[in-house]
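Removed: one protein chain of the complex. Kept in place: all other protein chains.
Chain IDs A and B follow the sequence of writing; residue 1 opens each chain.
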Amino acid sequence: MFRYALTRFVSLALSLVVASLLIFFMLEIVPGDPAAYMLGLNASPETVAALRTELGLDAGPVVRYLGWVSGMLTGDFGTSYTYRTPVAEMILDRIQVSLPLALLALALSTLIALPVGIWAASRRGSLADAGVMGATQLGVAVPNFWFAMLLVLVFAVQLRWFSAGGFPGWDAGLLAGLKALTLPAIALALPQASILARVMRSALLDTLGEDFIRTARAKGLTRGQALRRHAVRNALIPVLTIIGLQFSFLLAGAIIIENVFFLPGLGRLVFQAISQRDLVVVESVVMLLVFAVILVTFLVDLAYAAVDPRLRRPH
Amino acid sequence: MRMLVTGGALAGIFALAALLSFFWTPYDVAVLDIAAKLQPPSAAHWFGTDHFGRDVFSMIMVGARVSIAVALVAVGIGMGLGVPLGLAAAASRGSHLDEIIMRGNDLVFAFPALLIAIMITAVFGPSALNAIIAIGIFNIPVFARLTRGAALSLWTRDFILAARVAGKGRVRISLEHILPNLANLLIVQGTIQFSLGILAEAGLSYVGLGAQPPTPSWGRMLAESQTMISFAPWLALFPGFAIVLTVLGLNLMGDGLRDLLDPRIRRARA
Partner (left out) sequence: MSLLEIRDLGVAIHGTPVLRDVAMSLGAGEVLGVIGESGSGKSMTALAVMGLLPRGAEARGEILLDGTDLRRLSEAQRCAIRGREVSMVFQEPMTALNPLQTIGAQVAETVRVHRATGRREAEAIARATLDRVGLPAERFPLGRYPHELSGGQRQRVVIAMAIALRPRVLVADEPTTALDVTTQAAILRLLRRLVDEDGLGLMLISHDLAVVADTADRLAIMRGGAVVEAGTAEEVFRERRHPYTRALFAASAHRPERLARLARTPLLEVRDLVREYRVARPGFFGGHDAFRAVRGVSFTIRHGESLGLVGESGCGKSTLTRAILGLEALQGGSVALEGEGVHAGEHMPRALRARMQVVFQDPYGSFNPRHRVARLVAEPFHLLDDPPRGAERREAVEAALEDVGLAPADADKFIHEFSGGQRQRIAIARALIIRPKLIILDEAVSALDVQVRAQILDLLADLSARYGLSYLFISHDLTVVRAITDRVMVMQAGEIVEEGRTEAVFAAPAHPYTRALLAAAPVLELSA
């Protein structure tokens, strides 16, 4: 187990290094002179030179890369050119919205999808199964931001159960915060839950065709017992893969959904930064999100080992 | 079969609308008619008009063009690069080449299409081309992984060994024996990625990272409708339906094709 975790951890660290190199290359080398790029065409050479000095662009790319990385490791993400505030503070402020939103959506999607998928698989071929398959087929096809707009139309504009957007901040109380995140989380979760429920169902049906299920039935287990005790855990292995992949979709989805509900999260931060050509902010936010995706991949790998004894003691 | 036909018909309608829009639309979407702004659906404007008085039905027809073109090219990029990479990785299983290709894949997987689009846009400014590149790059590892996995299991089959005994090299075997046996799988996955591409394009143009004004696109139509949703809901409904039906059609087509092409299912039916 330890060896497996260590191997995965080394792979995590390597991925982070290469990813950071890619991001650095894309946002600091490709634009040529980032300072001139950020200031636009009308900037005077003096202002550009001043910004170059401010951003430390006079140093060589290797020194700049190492400075950037070591800064991030100590919590220093640089200073936003447009806002004149430390990027670390801005991110810390915004992540309080984005991260809870993504996690809430992930939890919601998993909690809905797994039982529904198991239920449909255990009633294979029935009307209930057909209903689930039809509903999820539709769910997969709905763009989450459009679904979010429909939710706003129904629950905020018509029924007035929720406000149409905005975030009161966690200072306003946990409940008020959660309420503001409810519609966005549902909008994010339902399309993903459709995918996950379909994966759960087909993984379970595959597992139910395995020899060891027949063995279990020959022992005297009923169909339901064989499903619960033997099939579900085996079917979780492919489902875990999809949950891991979904996190990156949810993160991307959260960034888009924040626009629908005017939530002050990382998404709005990064889109403002793009329009203001604030590369310092874009670079840090992208790195942070990639870090999150890679970290989740690592956690999913560990979860595999928890489920599957064959990975714990490699031969 | 029923799924294939229904799905094909749905997706086909939008493909036809896109083609037709090159020659004819009910109204010219480049002409603003402020007098006719924000009209609800009527006989004259089936899907109503927007705040500039443009005909929503015509805009959806033109928007189909962008959506389909972006998704199609992106799938082409993904297949064109991913499939050869996957074949090469499988043919050289366990070698450094295989290792490099697979590590590269894992790395690209860590960058959702949205993040790629954010980086490209931050440096080059927004355009439909960005959306194509971002979605295309995201598709490469999808096809590379799928191809490698399926090709690896084919490489263990005896008919490949027989071809090697007949003196054929890895490249030749990959093209002559592996690729044709992957065709079904790739067609099915291609359909699925096509539908995901439509969704991704809509998302990117919704946040302003895709096609730019004045080109109408489904995602941007939705973005513009947002502030008017309480008094002009048709602006938000029709482009959304267009996305849902296209994606649904493609997904049904994918499932139908899988049933039709999967030899296991076909054998069971015979």
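Here, a residue touches a chain if its C-beta (ideal position, glycine included) is under 8 Å from a C-beta of that chain, and two chains touch if they have at least 3 such contacts.
In this text, all values refer to a predicted model and were calculated from it rather than measured experimentally.
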item	value
Option from B:65, B:177, B:220 or B:258 whose C-beta touches the chain left out	B:177
Candidate in contact with the missing chain, chosen from A:192, A:234, A:284 or A:297	A:234
Of A:103, A:221 or A:295, the residue in touch with the unshown chain	A:221
Of A:6, A:63, A:154 or A:172, the residue in touch with the unshown chain	A:6
Options B:22, B:159 or B:231, residue touching the unrepresented chain	B:159
Residues belonging to chain A that touch the chain removed from view	3, 6-7, 210-212, 214-222, 225, 229-230, 233-234, 307-310, 313-315
Interface with the unshown chain - residue positions in chain B	157-159, 161-170, 177, 180-181, 263
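Going forward, only the chains that are shown with their structure count from here on.
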item	value
Rounded Å distance between chain A and chain B, as computed from the means of their C-alpha atoms	21
Complex contacts: residues of chain A adjacent to chain B	15, 18-19, 22-23, 26-27, 30-31, 37, 137-138, 140-146, 149-150, 152-153, 157, 245, 248-249, 251-253, 255-256, 259-260, 267, 270-271, 273-274, 277, 279, 282, 286, 289-290, 293-294, 297
Residue ranges of chain B in contact with chain A within the complex	106-107, 109-115, 118-123, 195, 199, 202-203, 206-208, 222-223, 225-226, 229-230, 233, 236, 239-240, 243-245, 247-248, 251-252
